[in-house]
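Here you go, one structure.
One protein chain omitted, others in place.
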Amino acid sequence: MSNLREELKAQIIEQLNLEDLTPSDIVNDGPLFGDEGLGLDSIDALEFIVLLDTHYGIKVPDPNAAREIFHSVESLASYIEKTKA
Amino acid sequence: MKLVAHSFINASGLYVNGTRQIDLTGEENFLKKAYSELNIDYSKFHKMDNLSKLAFLATELMNEVVSFPAEGEGMQLIFANQSSSKQTDMRFIDSYANQGSPSPSLFVYTLPNIVTGELCIRHKWYGENTFFIQPAFQSAQFIEQAELAFSKGNTQCLCAWVDAKWQGNEECFLFLIDHSEGLLKPTELLEIYKSYTHE
Partner (left out) sequence: MSIYITGYGVISSIGNNVDELFTSLKAKKTGIRQGEKAFTTRYKVGEIAFSDAELHDHFQLKTEGSRTALLGMIAAKEAFVGHELRSDIRTGLISGTSVGGMDVSEREYANYLNNTTHNLQAYGHHSSGTSSAQIAQELGVTDFVNTISTACSSAANAIMMGARMIQKGWLDRVIVGGTDSLTSFTISGFRSLMIFDEEWCRPFDETRKGLNLGEGAGFIVLESAKSMEKTGKQPIGRLSGWSNASDAYHQTASSPDGEGAILSMQQALDVAQLSPESIDYVNAHGTATPNNDLSESKAFLHIFKGKVPPFSSTKAFTGHTLAASGGIEAVISLLSIQHGMLFPNLNHTQVIAETGLQPVTEVISNVKVNHVLSNSFGFGGNNSTIIISAV
């Protein structure tokens, strides 16, 4: 279970080119978007779509509808677990 | 016109008005180190490309000794470099040519003027900004452009030569000029730039 979350953190850092960060800088249920979180925005939402497709074979058709899924590492992980189950 | 302040950053350190404030020699990621040394809380920094990071840090550092006008009122941004956004261009090409999928977060940085855009976002500046591509640092051109800016009523120009050719060859020379009395000579500006780069 938590392996997926750690794996996601590493993938997020790589996919979003956040080279300055380490997985430990990302909190499981902390917000990824907005200034309160990692400062991610709509462009990064597109990166999540690429990430889910390339690493998990999940296709998210509409970036706007996916905001809730992309809220945190936790919500991303739950979505992956639910979809792959 | 008068030179108000200048700052400089490269792998050797962060400098303001000719004095090194922070030594960065030997740092593996000198930009990250500079960010943490400056005690800034701006999470968007980590997403920027090196070109934007350089200008961002040089501007933050200058902001410690001068205050910029609110909303950048009367301030024009005049930026230039030789290699445009080449470093990020290469990484973006790699994303679609070798990694299979073009990366949007890289693509947004494949234009040099995103640098000035980032500074405008950070400081809420709404004035004019432009980015020139030139063969080398041309102090006379900056002064000409500043003169144009002042003749249409601006009072300050924030100028920068910011270049990131490849990993390890990155620099930003940032300088603020205002329209008050004084004759800023291109040679003077060039000497300051050279004193930073030890050319």
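List of remarks:
As written, the chain order gives the labels A and B, with residue 1 at the start of each chain.
To be clear about the criterion, a residue touches a chain if its C-beta (ideal position, glycine included) is under 8 Å from a C-beta of that chain, and two chains touch if they have at least 3 such contacts.
This one's a predicted model, so the numbers in the text were calculated from it and none came from an experiment.
Here is the thing to keep in mind: the chain we left out touches A, B in the whole complex.
Per the touch definition above, the residue from B:Asn29, B:Gln134, B:Asn169 or B:Ser195 contacting the chain not shown is B:Gln134.
Here one chain is not drawn; of B:Ser43, B:Asn63, B:Ser84 or B:Thr197, the residue touching it is B:Ser84.
In the full complex, the hidden chain is touched by chain A at residues 41-43, 46, 49-50, 63. The omitted chain makes contact with chain B at the following residues, 72, 77, 84, 89, 92-93, 95-96, 101-104, 106-118, 120-121, 123-135, 144, 147-148, 151-152.
Note that only the chains that are shown with their structure count from here on.
By the touch criterion given at the top, residues 15-21, 35, 37-40, 43-44, 46-47, 50, 53-54 of chain A touch chain B in their complex. Interface residues of chain B, counted against chain A in their complex, comprise 29, 31-32, 35, 42-47, 91, 100-101, 103-106, 108.
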